[in-house]
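For this view, one protein chain was removed and the others were kept in their places.
Up next is chain A:
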């Protein structure tokens, strides 16, 4: 049985993360991980006519560089799993129109990165696919328009606000051996502890992250220390201490090995309020930085917990609170593996 407990998938030994690709905008290029990303733009427009086209370019670039590294073309891929933050996941839809790979659109807000990776791994493990590409994107300006105000609007934001990462990440999943194995995944439950402030998504998402981490450890029988790193997606400076506190209450200590992608992607002196967010955030940090650490062997086993605020501006105006979710995927570096 590949199902462990109620909501954790334990994959067989034959599911690998073969290759990854990342593309980012100017702020992310200037960040501490800047040099690790495959495609970098100095201009938020990414040489395109509007923001939506710019986001599409980022996703296309990330997939091209992912497949380029694996020396594969679109025809070699069975399924394309992708999502983004825009209505009807338009970025993914239009990228899928271009690449003509059989397509499944995925939406889990900022948790889409690990949702698509987990589902892709399950397809490969179940024998339903040989090769799957999972991709996500977010763009600061398209997200501002979708969820907040026009980009140039001079409204003041509080320090708890997050800054949507302009970036895309793609991953190739297959049963062909590679230095990184996808070991397991835990699908999260939607949590809502009544936070209504769309400028404080860290506080809203922390309970979802805590629940998924706790459940994952319980159902796999792992201890927090078994992971070199437990990385949350975009809890930022506000949500990161909250998740640590919530886990501590349950007797789980992650104070030494917890990191948050939202705090890794930018320097502290960059003006991003509480930190980065968006599905691009966990994707570029995982696919651009963490997989390289797994390949080099400096990290052996990590748990990436992508957090998503299932936010809708109309629901917020109707005084609803923000439902949140978190999905976890465990990645393992295999010593001596070859690409």
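We adopt the following convention: contacts are C-beta pairs under 8 Å (C-beta built on N, C-alpha and C of every residue); 3 or more make two chains touch, one makes a residue touch a chain; residues count from 1.
Keep this in mind: contacts and distances are computed from a predicted model.
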According to its UniProt record, what is the protein name of the omitted chain, chosen from "Stage V sporulation protein AC", "Sulfate transport system permease protein CysW", "cytochrome-c oxidase" or "1,2-phenylacetyl-CoA epoxidase subunit B"?
"Stage V sporulation protein AC"
Which residue from A:6, A:157 or A:250 sits in contact with the chain not drawn here?
A:157
Touching residues of chain A against the unshown chain: what are they?
49-52, 145, 149-160, 191-195, 200, 203, 206-207, 237-238, 241-242, 245, 274, 321
